[in-house]
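Some notes on the structure that comes next.
Of the protein chains in this complex, one is absent; all others appear in place.
The block that comes next holds chain A.
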């Protein structure tokens, strides 16, 4: 018996390591593969391009991370980003850009508030609730835009300037995304809010029985997710200067994939901002790599799915095969 146990424990350690640092291993492997496959990949210009492509996804992934940490899920982020895109494009024609952006974020917050209240206080399942909010937000975006793309034009110049501008070679949207990740990381590590969000996902009952009003925190994470999704919508339209109800279709899946590739548990309690950022980056690299390698669009989707499964196997597979 004792001879059997020894290699068993060593394999357990490997699985544990992969579980903990798998995200980074995947990133390093991908970077290595990418730099071998393409000469242009490791140029600053291309890397910035990758990051700009994922800026909107990154914002949504941060919101998703907070929700997932509480053991919830927010399927509405893609639709809310479309609503944010349309609303900002409409409002910027009528008011100062700052006000328009503020109002758009409020709309996003309202979407999150609806999900949050239903999930936290009426204890509806998050999956179905946010699925409903998803169709509502998408519908609202089509109504607000009458199904037409809305040009921001002259009035939206500030926003498009933000979407296309650089600071020291770094696009503004990338800066914004990085800032949001840093703030999220600090909140999760150092504040009461972050600590309790994780604790709620890990054991809701124990936190409630410590006298903490769990529902308030649960509402808060959906509101955060809504705000960040609306912001992601503004970022998306800031590059083209067009508000559209058609953006962000399936973006919730990218956000969830990023969070999960980042090692967060959909069962709540486990996950970090840094890892989620790496998860977002990984998704961006994969897409970029396939573009550089001239993989056709439809094939890209298939590859993307296969690579995500591979990444998950690397992280979780070892504990599965151990059995």
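Note that in this section contacts are C-beta pairs under 8 Å (C-beta built on N, C-alpha and C of every residue); 3 or more make two chains touch, one makes a residue touch a chain; residues count from 1.
Here is the rule we use: contacts and distances are computed from a predicted model.
**Student:** Quick one: find the hidden chain's UniProt protein name among "Sodium-dependent transporter", "Teichoic acid D-alanyltransferase", "Transcriptional regulator" or "Ribose import ATP-binding protein RbsA 3".
**Tutor:** Per the UniProt record, the undisplayed chain of the complex is "Ribose import ATP-binding protein RbsA 3".
**Student:** So which of A:22, A:185, A:269 or A:284 would be touching the chain we can't see?
**Tutor:** Considering the complete complex, A:269 is the one touching the chain left out.
**Student:** So one chain is hidden, and I want to know which residue out of A:20, A:195 or A:299 touches that hidden chain in the complete assembly.
**Tutor:** In the full complex, the listed residue that touches the missing chain is A:195.
**Student:** Which of these, A:40, A:206 or A:249, touches the one chain of the complex that we don't see?
**Tutor:** From the options A:40, A:206 or A:249, the contact with the absent chain belongs to A:206.
**Student:** Touching the missing chain, which residues of chain A?
**Tutor:** Chain A touches the chain not shown through residues 1, 190-193, 195-196, 198-199, 202-203, 205-213, 269-270.
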